[in-house]
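Missing here is one protein chain; the remaining ones are kept as they sit in the complex.
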Amino acid sequence: MKSRIVFVTGGARSGKSAFAERYAARSGQLVTYLATAQAFDEEMKDRISRHRSERPADWPTREEPLDVPAALNAVSTPTVLLDCLSLWASNLMFAGHSDDGILAQTTQLLEAARARPGTTILVTNEVGFGIVPDNALARRYRDVLGWVNQRCAAASDEAYLVVSGLTLTLKGTPYDHF
Amino acid sequence: MKSRIVFVTGGARSGKSAFAERYAARSGQLVTYLATAQAFDEEMKDRISRHRSERPADWPTREEPLDVPAALNAVSTPTVLLDCLSLWASNLMFAGHSDDGILAQTTQLLEAARARPGTTILVTNEVGFGIVPDNALARRYRDVLGWVNQRCAAASDEAYLVVSGLTLTLKGTPYDHF
Partner (left out) sequence: MKSRIVFVTGGARSGKSAFAERYAARSGQLVTYLATAQAFDEEMKDRISRHRSERPADWPTREEPLDVPAALNAVSTPTVLLDCLSLWASNLMFAGHSDDGILAQTTQLLEAARARPGTTILVTNEVGFGIVPDNALARRYRDVLGWVNQRCAAASDEAYLVVSGLTLTLKGTPYDHF
């Protein structure tokens, strides 16, 4: 089976995760859901359990906030859905990784995805379409995530922007035409 | 006359209202302008009067901040332009409606639009492409509006994203081809 990287981006509550899940489910096979979210507070717990309830119950779920390249190497289903790069980058930043360190990890993540004999779906967030944030940490995050997204999109075979639950094709075959 | 729902989204000052007005004006018939804005302060009054001065003077205008489904039922022109879902969702939130209540109202709005023998143009805002907001109310609004937008876009016959006054087609016939 061929290696395939699918990049899915969009704003918050744009329906990007739901799109990625529909995309993954088309295969008719088991999909590993690789979650980067960490449940620090009630709001995050609510978001995580709501997301979980929307996925097929038989999909194996693995939670890995930091070492996503290793987690990708350990996946045994043909398709893996990584949700999401944006939380992963945030987790690495809060764990003290430098910008260069995060970009080096991104290279490793893409190498792991390319080495897999199947489809790796990478979900991420657009965070750079608003006014410049007041605080330096948010500006640093915006920069780092922008670079992470550019690298992953450049390495992808297909890329989609989700807006209000609908899809614009950035790269590859328009989704409607499948 | 067939029922038709047209969804128009974009950022602030993206030209989405102007696009919706040009779209509505193509019919050559009277268009009801259904405004959800409330003039609480001078800044808002300025925005409302500037918007009004840009519309054809003979378009009937109705202001309804909350009960938009009923307002849609009362429209008698073939085309109605609702500007905008984003202020409507905000009005409902500040009037104390729950998230589920707002989504139930959205279903009613879409049923009213579908029951009309003509075109209902729904204008809204993208607000989820920036850094996560600091305050919980803004995060809740971003979630609710995202869900409202996804439902309306899913129910629409045509959907457009307006960027710098130009249009990307999310669903239906590309606008340029009319």
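A and B label the chains in the order they appear, each numbered from 1.
The rule is short, and it goes like this: contacts are C-beta pairs under 8 Å (C-beta built on N, C-alpha and C of every residue); 3 or more make two chains touch, one makes a residue touch a chain.
Bear in mind that the values here come from a model prediction, so they are computed numbers and not experimental data.
Student: Pick out which of A:L66, A:L103 or A:L170 touches the chain that's been left out of the picture.
Tutor: A:L170
Student: If I consider the whole complex, including the chain that's not displayed, which of A:S3, A:T61, A:Q150 or A:T173 touches that chain?
Tutor: Candidates A:S3, A:T61, A:Q150 or A:T173; residue touching the omitted chain: A:Q150.
Student: Need a quick check: the contact residues on subunit B for the chain that isn't drawn.
Tutor: For subunit B, the residues touching the absent chain are 10-15, 43, 126-131, 133, 138, 141-142, 163-168.
Student: Which positions on subunit A touch the chain that was left off?
Tutor: Residues 7, 9, 11, 124, 126-132, 136, 139, 142-143, 145-147, 149-150, 152-154, 159, 161, 168, 170-171 of subunit A touch the chain that is not shown.
The working rule: only the chains that are shown with their structure count from here on.
Student: Nearest whole angstrom, what separates the Cα centre of subunit A from the Cα centre of subunit B?
Tutor: Taking the average C-alpha coordinate of subunit A and of subunit B, the gap between them is 30 Å.
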